[in-house]
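Next up is a structure, given as structure tokens.
Every protein chain of the complex appears in place save one, which is left out.
Presenting chain A:
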Amino acid sequence: MSQWKTICSESDLTPNTGLCALLDGEQVAVFYCGKTRALYAVSNYDPIGDAYVLSRGIMGSLSDVPVVASPLYKQHFNLQTGECLEEPEHMLKTYPVRLEAGEVQLQAA
């Protein structure tokens, strides 16, 4: 059974921005929506820009789908599924994420 790992506390979250966590050697981008209080976690690697930058993109919604826009070339990635809206052949790995007793946790694979 894979286990939950704490990456930071709730107070480290800034609403409507992302941050990057290191999880077993993988870079994970975690986003926190201030309005819905939802958390999302996807790979930090931008497959189109070829750099680890997605946590620094702007988050928002397109037709009610929560998305992050790549800070490099602005393609949108669905935060729930990891799919790139403009180039669906690109798929980000997604990670289970939760808020547990004031701590933000990712589930290690």
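To be clear about the criterion, a contact is a pair of C-beta atoms (placed from the backbone, for glycine too) under 8 Å apart; a residue touches a chain by one contact, two chains touch by 3 or more; residues count from 1.
The rule is simple: contacts and distances are computed from a predicted model.
The complex appears with one chain absent; UniProt names that chain "Nitrite reductase large subunit" among the candidates "Membrane protein", "Formate dehydrogenase subunit alpha", "Amino acid ABC transporter permease" or "Nitrite reductase large subunit".
Contact between chain A and the unshown chain involves residues 6-8, 12, 14-17, 19-22, 27, 30, 33-36, 49-53, 56-64, 66-67, 69, 71-72, 74, 76.
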